[in-house]
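Note that one protein chain is taken out, while the other chains of the complex remain in position.
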Amino acid sequence: MTEFEPVIGLEIHVQLNTRTKMFCGCELSFGEEPNTRCCPTCLGLPGALPVVNAGAIHRGLMIGLALETELARRSVFHRKNYFYPDSPKAYQISQFDEPLCGPGRLGEVRIHRVHLEEDAAKLIHVGASGRIDGSDASIVDFNRCGTPLVEIVTEPDLRSAEQAREWLTLLRVTLRRLGVSDVNMDEGSLRCDANISLRPVGSTELGTKTELKNMNSFRFLERGVNAEIARQREILAAGEAVVQETLHFDPRTERITSLRSKEEAHDYRYFPEPDLVPVAISAEMLAAAKAAMPELPAARAERLETLGLSADSARLLAFRPELGDRFEEALASGDASPELAQPLANWLSNEDGAADAAPAALAAIVAMVEDKTVTRDAGREVLSRVVADGGDPRAIVEAEGLGAVGGDDELGPHVDAALAANPDVAEKLRGGDMKPVGVIVGHVMRETRGRADGGEVTRLVRQKLGL
Amino acid sequence: MIDRDQVLHVARLARLRLTDEEVDRMAGELSSILDHVERIEELDLEGVPATTHVIEVGNALRADEPRPSLPRDVVLAAAPATQDGGFLVPSPQAG
Partner (left out) sequence: MSSLTDLSAAAAAAAVNSGEIDAGELFEAYRERAAADDLNAFLWVAESPASPSDGPLGGVPLAVKDLFCTEGVPSQSGSKILEGYRPPYTATVVEQLARAGAPLLGKTNQDEFAMGSSNENSAFGPVLNPWDRSRVPGGSSGGSAAAVAAGLAPWALGTDTGGSIRQPAALCGIVGLKPTYGSVSRYGMIAFASSLDQAGPFGRDVTDVALLYRHMTGAPDPLDSTSVGHQHEIALPTAERLDGIRLGVPEELSGEGIEEGVLARFRETLALAESLGATVQPCRLPHAPHALSAYYLLAPAEASSNLARYDGVRYGLRKTDPAQPDDLLSMYTSTRHDGFGDEVKRRILIGTYALSSGYYDAYYGRAQQVRTKISEDFAAAFADVDLIVTPTTPSVAFELGAKTADPLEMYLNDFCTVPMSLAGIPALSIPCGLSEGLPVGLQLCGPAFSESRMLDAAYALEQAIGFQRTIPEAS
């Protein structure tokens, strides 16, 4: 039987975090009362006109740079005509054949294009029950209408749902690092559609694709894409043909349904928006976007690896910039040495509170643990004190006597006492049965209030009993 | 020439209901208008750029600075139907 390979491309809409909307001076809305962030322009009142928000162009250029795209010198807005109550002008101002950014790449995925457009209004379905007269109705709230959107379209370079999810994560952290969007899928500031087709393994031709709409979480993206791959595989296995159409994934039922309505296929009648003039990207605009570029997660991960981190740790710290920043500060503090890089990364990713401590204090604690000045448990205790009350970790260790009881001289007498106190255990150990060594370790721990290293105690027991 | 079906198709795109009489009349009128305007087919326009904006305007960008929005009662003042601070419409999900 023919083996099929999925071919997946993504279309991502990102709400930009400008202060004002794409084409008018209304402030962006964050849960305000309906229809309180509207003006003649974003309500589509007769006679009102759009003016492009420079802040949206700036953010668009930053995204273009981050995705290594070809930035257009001249970019044109078009009207995309369609009737829907969420579209006040009955057209969306978008871009068509002269988008802000041309081809680019992020990681293993090629970017087809990046363009700017405006978001639609929100429709609140009140249904028949919400109505006095029992009619089925919706309420339109134009607060969101006109919020700047960037649409990112990839080439069909993804080969599995998991890979799509991974890559979208990379895109999200990249955009978050740029500071251009909240990129929150739950709140709709990041939305993803997927174009999916299957083809026989080894083939370079593309099969018929379907478009899976609006998966509103990373989990649903993965599940939805997998469900659609399975659906298409079944169709093809039965020798039938996939129909090109737009689909909706219902996360509750995990069912895929067609969005195709009885009406004629969309004919958006794109034409150049006569109310706007082309945007010419000046040297100044480009320089400003370049100057605002931070180090991006992918590049940071590579750099962190050169500091001696494992690939996983490097990616984790790079993808969570706040952790990455802590890490780099800690590593730069007086207490740190290059060998401390991986342990620091481990603490930051595994230990509660590590990200809350002052980076220099964290470095001091990890350094003490690594050179066995304190045990790991004691290190954790110091960490929680530092997080709660601040202070110098070394001073805390000193004052509280938390330093490790280490070395044969210090630890030896404790081990002797423990063996003496537990003669039957000592007897078993002498006989070569190491199972009850925990009793001795426990005894020593009690005596030293946890400041001994269990491994050291075991070693001394063996030494003293000549094992 | 534009026939009845084309008139109906375009009217659907434009969300315009037409009576049967109007469809017939429009098909005739639009055909004679189109016959006239189609004379531009005679012109040799090979390589001629399209004019979208007749007067060259440099960038017309707006600083990302807020301007006051309208009060909600003003926003809703001309609405044919409202509910809960919003514009009430027949549901697009119905049917």
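As written, the chain order gives the labels A and B, with residue 1 at the start of each chain.
Just so it is clear, contacts are C-beta pairs under 8 Å (C-beta built on N, C-alpha and C of every residue); 3 or more make two chains touch, one makes a residue touch a chain.
Predicted model only: the values in this text are computed from it and were never measured.
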{"item": "Residue touching the undisplayed chain, where the options are A:G31, A:P46, A:G202 or A:G466", "value": "A:P46"}
{"item": "Hidden partner interface residues of chain B, rising order", "value": "2, 6-7, 10-11, 13-18, 22, 26, 29-30, 32-34, 36-41, 43, 45, 48-55, 57, 60, 62, 70, 74-75, 77-81, 87, 89-92, 94-95"}
{"item": "Chain A residues touching the omitted chain (full complex)", "value": "40, 43-52, 79, 81, 83, 85, 88-91, 135-137, 140, 267, 269-271, 274-277"}
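Here is the rule we use: only the chains that are shown with their structure count from here on.
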{"item": "Distance between chain centroids, defined by C-alpha means - chain A, chain B (Å)", "value": "41"}
{"item": "Interfacial residue positions of chain A with respect to chain B in the complex", "value": "18-20, 24-27, 33-40, 43, 51-57, 76, 83-85, 123-127, 131, 135-142, 263-264, 267, 269, 272, 274, 276-280, 282"}
{"item": "Chain B residues touching chain A - in the complex, by the definition given at the top", "value": "9, 12-13, 15, 52-53, 57-70, 72, 75-76, 83-94"}
